[in-house]
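Subset of chains shown; positions unchanged.
For reference, chains read A and B in written order, and residue numbers begin at 1 within each chain.
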């Protein structure tokens, strides 16, 4: 097992167990999209564009009662250690689905029957926790697009590393550690909209891990809010 | 995913019953439908099993080949799990390559097996770094009657436990040939997948197709032999409260021994 925690209880990058990686978020940088956001979190660099609500072009995906939400999580070929082939991988297809399911509960899709909302997530550079950062950013982009929402969705992974529960796994901690547990949550209602886990946890550890994630999500949510406010004032000022 | 849409009357009946702690088919909240596991039904495959869980029916087959290991795990055999929903499995199914639902199914089953460390892949090496065993596990869904995740997981677990394969060796000239002996897979755990759904405020295990169509949140958890959680997948575009999740985990954990015994029993009867 690789040594990921030093004697002073610090992680490889100097963080404490409950500390997030450095992050920054911006809203509204794409001109042609209805809404957009950019996030950096650790080595992740992720751009999200939202288009819609717009008329559904294909009859296949139309719903008479609400907008259809579509989501594509996509890694650029140069975003990974080894060049990623441009065809969508099974991993990307699954992540696209769980991200869509994590975001939909926050949206009032009933207000836009027969239309479609597209979320395009482009991972420019990937690091551990890219699905969480994608959700956090997509949430900003949806708000930026003016789509009515019950709450923002904030997401982060908790993991187990050398036996310790730690917040916001880096790539190395994800690969060399024991557990990866990404969680997305709407903090107002406390509803968890994404949860996946790889690796072994006891029931007690699992319960603690959720609490750790909640604390991290709270911090991220504050930054999401700030990014939206900043965008708003920029628009008012200009 | 296209699929069943219940009419309001039926929906209300189902939710009413569940709110009173009952289910329309008479099952208890934690009760599984009738589970039949028949291992070894495809003799041509190195391992196989057919699982019926109520109206849900799934087959899994294991083919063992050999080839190069993945670069980052040069000293481990390779496990590859695929799933397809056969077009005869329901009126909504269609022929074609696996869609996102089939891909998710394969990956969730895969994680339960892989993270439990059920198969000791370190023992599936022919020449370290060069030639290892490749385990291709294919899930074919024959009837979609609800709770595909659990049924598929049981089929794969049973098929792996049922597997017998030819031991291979590498000759001096590089070609890989059978030694003439056969072996079972090095099985070191027996993970059990349990799926719970919330319907209004009630939580039930093993949803059938109607229950699944109106669920307000799904959680699939795989448990290893020591009672640890080893893989989780939340499903459905909906939210679950922490208490609900913990309740689901608890109900699941209590159910595991019964299911594990059924899988073991089916294998022993067959073996």
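Just so it is clear, a contact is a pair of C-beta atoms (placed from the backbone, for glycine too) under 8 Å apart; a residue touches a chain by one contact, two chains touch by 3 or more.
Since we're looking at a predicted model, the values are computed, not measured.
Counting every protein chain in the structure file, not just the single copies shown, gives the formula A x3, B x3.
Just so we're on the same page, only the chains that are shown with their structure count from here on.
Per-chain CA centroids place subunit A at a distance of 27 Å from subunit B.
Every residue of subunit B that touches subunit A in the complex is listed here, in rising order: 100-101, 103-104, 106-107, 111, 115-116, 219, 224, 227-242, 245-246, 249-250, 253. The residues of subunit A lying in touch with subunit B in their complex are 69, 90-91, 93-94, 96-98, 100-101, 104-105, 181, 185-186, 189-203, 206-207, 210, 214.
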